[in-house]
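First the structure, in the form of structure tokens, and then the observations on it.
Missing here: one protein chain of the complex. Every other protein chain is in place.
Here is chain A:
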Amino acid sequence: MLLPACAIVAFFLLLPFVLSFPMSLTNRRLIPRPVRFVGFDNYIQVLTDPIFWRALFNVTYFTVLVVPVQCGFALAMALLINQKIPGRNFFRGALFLPAITSIAVVCVIWGTLFQYPTGPLNQIIGFLTFGLAGPIDWLGNPNSSMPAIVLLSAWQAYGFQMVVYLAGLQGIPGDLYEAARLDGASTWQRFRFVTWPGLRQTNIFVIIITTIQAFKLFTQVNILTQGGPRDSTVTVVQYMYSVGFVGQKLGLASAVAIILFFIVLVISLVQRAVLRDPK
């Protein structure tokens, strides 16, 4: 019964994944050309390319920003919709909406919001600061371009983490909160000593998943900035894409993919080891 599913997964997921290893050792191109074994030349070329290191730095910067922002926001929203408030189901649905909106659509919306100098976001900032804070060229300035990408990425994707946190919150027995109330714990202390430890496993899962997703940043950048300005939003996947599909060097792109795979693997293992329960 599982055979069709297994076959599809094997053919479209496992096989390409496994094939990319030998491919990364060749000079294979997108168009049919004679293929030659080149050893680790592709890897050397990638690792000596300053753009690759820039991309790796950018994506790390993105991850460091987006993980706390996105997870924090998701947790805050999960705490909110876990309350017994009227219209709770409406809020649950509404807050999850961005997660089921296509990232391309989200990019168009936020591209409009970010418009310089007269976009809605700049107008709001100007209004709130009585014109003191000048309009920001969100996507055109190398300093603000990545934070802008972080903002829209977190907004688009937090719904999934929110649902996972909500499930985690509902797994915490209610009488622990009552025991804490009788012990004299304030709202903050109940969060600090009951909710937060109770979400330990949820946190590990959410942070690792979000980190992996963050390292694969591509669509937003490809639609909004194409890596600019001045390479400030170039990412590893975007680098891979431009090498493989623009530069048509599939072997080289495979090498990038393998390098990214090992980077993400190592980071996930380190995170898991660090976050795991000490006992």
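The rule we apply is simple: a contact is a pair of C-beta atoms (placed from the backbone, for glycine too) under 8 Å apart; a residue touches a chain by one contact, two chains touch by 3 or more; residues count from 1.
In this text, contacts and distances are computed from a predicted model.
*Asks:* UniProt name of the unshown chain, from "1,2-phenylacetyl-CoA epoxidase subunit B", "Lactate utilization protein B", "Anti-sigma factor antagonist" or "ABC transporter ATP-binding protein"?
*Replies:* Cross-referencing UniProt, the chain left out corresponds to "ABC transporter ATP-binding protein".
*Asks:* Of A:P16, A:G93, A:P173 or A:G247, which sits in contact with the chain we cannot see?
*Replies:* A:P173
*Asks:* One chain isn't shown here. Among A:A185, A:I204, A:I223 or A:I263, which residue touches it?
*Replies:* Of all options in A:A185, A:I204, A:I223 or A:I263, contact with the hidden chain holds for A:A185.
*Asks:* Considering the whole complex, not just the chains shown, which residues of chain A touch the missing one?
*Replies:* Output for chain A: 173, 175-176, 178-186, 189, 193-194, 197-198, 200, 279.
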